[in-house]
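What you see is the complex with one protein chain gone and the rest in place.
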Amino acid sequence: MNSVGIVGATGYTGGELLRLLLRHPRVEIATVTSRSHAGAALADWFPNLQGATKLCFSDPRVADLAECDLVFFATPNGTAMRMAPELLAAGIRVIDLSADFRIKDTSVWSQWYGLEHACPEWVEEAVYGLPEVNRKAIRSARLVANPGCYPTAVLLGFLPLVEHGLVDLEHLVADAKSGVSGAGRQPRESTMLAEVAESFRAYGASGHRHLPEIVQGLEQAAGRPVGLTFVPHLIPIIRGIHATLYGRLLDFETDLQALYERRFQDEAFVNVMPPGSHPETRTVRGVNVCRMAVHRPSPDRVVVLVVEDNLVKGAAGQAIQNMNLMFGLEERAGLADIAALP
Amino acid sequence: MNSVGIVGATGYTGGELLRLLLRHPRVEIATVTSRSHAGAALADWFPNLQGATKLCFSDPRVADLAECDLVFFATPNGTAMRMAPELLAAGIRVIDLSADFRIKDTSVWSQWYGLEHACPEWVEEAVYGLPEVNRKAIRSARLVANPGCYPTAVLLGFLPLVEHGLVDLEHLVADAKSGVSGAGRQPRESTMLAEVAESFRAYGASGHRHLPEIVQGLEQAAGRPVGLTFVPHLIPIIRGIHATLYGRLLDFETDLQALYERRFQDEAFVNVMPPGSHPETRTVRGVNVCRMAVHRPSPDRVVVLVVEDNLVKGAAGQAIQNMNLMFGLEERAGLADIAALP
Amino acid sequence: MNSVGIVGATGYTGGELLRLLLRHPRVEIATVTSRSHAGAALADWFPNLQGATKLCFSDPRVADLAECDLVFFATPNGTAMRMAPELLAAGIRVIDLSADFRIKDTSVWSQWYGLEHACPEWVEEAVYGLPEVNRKAIRSARLVANPGCYPTAVLLGFLPLVEHGLVDLEHLVADAKSGVSGAGRQPRESTMLAEVAESFRAYGASGHRHLPEIVQGLEQAAGRPVGLTFVPHLIPIIRGIHATLYGRLLDFETDLQALYERRFQDEAFVNVMPPGSHPETRTVRGVNVCRMAVHRPSPDRVVVLVVEDNLVKGAAGQAIQNMNLMFGLEERAGLADIAALP
Partner (left out) sequence: MNSVGIVGATGYTGGELLRLLLRHPRVEIATVTSRSHAGAALADWFPNLQGATKLCFSDPRVADLAECDLVFFATPNGTAMRMAPELLAAGIRVIDLSADFRIKDTSVWSQWYGLEHACPEWVEEAVYGLPEVNRKAIRSARLVANPGCYPTAVLLGFLPLVEHGLVDLEHLVADAKSGVSGAGRQPRESTMLAEVAESFRAYGASGHRHLPEIVQGLEQAAGRPVGLTFVPHLIPIIRGIHATLYGRLLDFETDLQALYERRFQDEAFVNVMPPGSHPETRTVRGVNVCRMAVHRPSPDRVVVLVVEDNLVKGAAGQAIQNMNLMFGLEERAGLADIAALP
């Protein structure tokens, strides 16, 4: 059994890590830390865990964490960059679910996250944890920067087009929609049921933190600059991301359906649906799957529809997929659930 | 008092016409017809009307309808084109809420609606009932084709840009989202709560009936061909449309905020929000208002966010706005409600 | 025009008062106060009011309020009992939407609300604002204690049975369910969409603040002690209360349907539905109506189903109904809306 720790597990991604890891056949949770909840039973904070574990939150101590094989950070932005270096120096592998190590250009990072970066050298070494792009590097990585929820969906959906230069890279559009769990567990007016149910709206239409992360991934795939308009919206549901991607085709010959099927044929967690499909977020609720469908409404335009669960393939599930790779386990270990329908 | 009739009032737009007309200060409902519900009390079919009216549905008879000053058709597509001509010939004015008279090119109409058109001559005469474009013609119209819900939102949002040629007309994108009441009251699996709640998906990504109607309106405003990608999505809420419109700016000088405010300054039912705003569908629920906000995420790109209630400004409310114009009443008569929040 | 003020209008009941009063034909809003929002436009805080008013919040000053004919308190519990006496002394009439003046026994009040009462003499004078019971006293009242949302529904539903001694008063059961707006606009984890959507639960099963208020009303109607079990539940919707009331019949002869119809025959805002009905909360959403249906599943048991909008007949709408009575206006003035369906 591999032993893992979780720092800051009181939020939604932390809770999802717990749910998935508690039933993982090859991993044992050694330590779950929370400064604010130290001493409390996990099951008191996550009522779904009642009867499933007797673990308690403990104070975050490097000594305890250093006995794990791998540590997950499910902390707010700015924490992992301060705590992780000491663990890394002690030889502990780290998967950070926050944004601290995602953006290679730390000046861009600082501009969007409002903080000075505490360890730029680790940013350089960190591997961006999108297995469909960086599988090999993840296997041997010491530090994995787990992708954001929107970036996972948008990147996976655009990759085949961008890698082959089939679309006008200057004018990509990603219209993305997310359930409210993406906003975290901290109460605010903007996530109260009475404020968001029976309504729909965009946010961050003039700029959102996930934009530079997506652009970085697209530019790496394209090998040149990319112009992307990205507008996120809030869906009055708990879980689920739907990205609708628009591109102007430069090449009219390529069989797009075949291209997508080929690109992801060996991917356990990407499902390219049959032509004419419209993926539904409910079909990936609670599971580590990204489904997509390719449409061509007119000869020179392509529309890609992508869905994922923001807390699973967009966060905790992908983190476990990365962990499986780092531990040399079967990539699907602990991730074979089927979404409950309806 | 002006006297009106409603043909086919058992659906959602019919019910909304009833709700608004029952409290209209200058109009009296003379006849409400339904072949299937003849004899039944309106309040048995619309439980919100209990205590508000004692009217019953009657069989649709031209003789009865011909005693009204104006008749609304809230019927499925294909009905108004067969029944309206006789009323029009008798001098009765008609507002059709279905799609029968919206598309000037009847061969295009036939292609999308799967029917031969029964009276192309009335299509030609019909005025497209978007008061913000055709107010003067509506006042004297005999037959008004009330716009579709998506076309109302997308047209109003794009109009200022298109009328002034400020965007690349070949590559417009409209990513639209609608509550499920837009699918009507007929039960099907795709509108059951257990099938659509806690989920989100696109539909008609390769083509939707409202596309030709929107393109017709944009081309009329632009005076030349327009290329639009239009993808509708289903929001798991009852009412509300949110359109997110994307354009590539050709002109970098124009103050877009000022342009929008000027274009709609005299419009009682269009609200251009302050810079940086994100309109919410709930703020227009039940009311005849279209709110919008203009964003410019980069120098050469514009994003317009538009919301409306698909059953009000997108259907019944706009129909009453048209009726007010046709009767020479104050345009806001009976349409001054404030949305309930939360 | 009568002139009114609202103290503490930033919450949900305050917002609902504003929505209803802005369209009231015989009343003018003179002052809307909020210590925390002084200077801000109402429409910035309540986006549904954009275009409907240019009023701003002001600091709560007795001098300003004393120029109104009547002042509403939509403040947290404990505020009105401190501020109202000075206004009352100045001859201003007051309707308090909080719980400060509802419970005649101030020691019971203190026990449930955790405060010492600041003006027991005004508690004694205050009229409990349930027009269906106290209409005459309300007309001439100086101070009206507007009922709680649950008490309004439970009292109206039980009254006919209790007034006539038809049920075993020792074992009444009220199983009540409320939408989340009843919990107010203050963000907390328990009202976040991600925490309450797609779920259902009871709360306060061992005791809830509305219990003594309901019991007081039932005992007044019965003229003797009453034993009530009251369990509230949270429905994952925004607005609406459904109370399911259970009683053991002592009298098997009375025609319950006729009894209920007779009891409320002159009430504009209580709708007794036909036998066999099941009222839906959506039919009263946004409107000042309480609908109910009486069932008798076996000879010795009665079940009453009651619905209301917790923010309207359960709060702001009832307050305006009381205001109409106090001003000598038509009781329905400003309260004739029809619920939007669907």
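Think of it as A, B and C in the order they're written, each chain with its own count starting at 1.
In the analysis below, a contact is a pair of C-beta atoms (placed from the backbone, for glycine too) under 8 Å apart; a residue touches a chain by one contact, two chains touch by 3 or more.
Because the structure is predicted, anything quoted here is derived from the model rather than measured.
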Query - Per the touch definition above, residue among B:Thr191, B:Ser206, B:Gln220 or B:Thr254 touching the missing chain - result: B:Thr191
Report task. Identify the residue among B:Leu21, B:Ile92, B:Ile238 or B:Val302 that touches the chain left out of the display. Result -> B:Ile238
Requested in this report: For the chain that's not shown, point to the residue among C:Thr33, C:Thr191, C:Thr281 or C:Asn324 touching it.
Outcome: C:Thr281
Query raised in the report: Of A:Asp69, A:Asp100, A:Glu198 or A:Glu308, which sits in contact with the chain we cannot see?
Result: A:Glu198
Report summary line: Touch rule applied to subunit A and the missing chain gives residues 12, 15-16, 19, 22-23, 46-52, 181, 185, 197-198, 238-239, 271, 273, 280, 282-283, 285-286, 289, 291, 336-342
**Report entry** Positions on subunit C contacted by the hidden chain, ascending
**Finding:** 171, 173, 175, 177, 179, 194-195, 197-203, 205-207, 227, 229-231, 233, 235-240, 242, 244, 246, 248, 276, 278-282, 285, 293, 295-298, 301, 303, 305, 307, 342
Query raised in the report: Which positions on subunit B touch the chain that was left off?
Result: 12, 179-181, 183, 185, 187-189, 191-194, 196-198, 236-238
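To be clear about the criterion, only the chains that are shown with their structure count from here on.
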**Report entry** CA centroid of subunit B to CA centroid of subunit C, Å
**Finding:** 37
**Report entry** Centroid distance [mean C-alpha coordinates] between subunit B and subunit A, Å
**Finding:** 39
Query raised in the report: Approximately how many whole Å separate the CA-defined centres of subunit A and subunit C?
Result: 46
Query - Residue list for subunit C, restricted to those that touch at least two other chains - result: 12, 181, 185, 197-198, 238
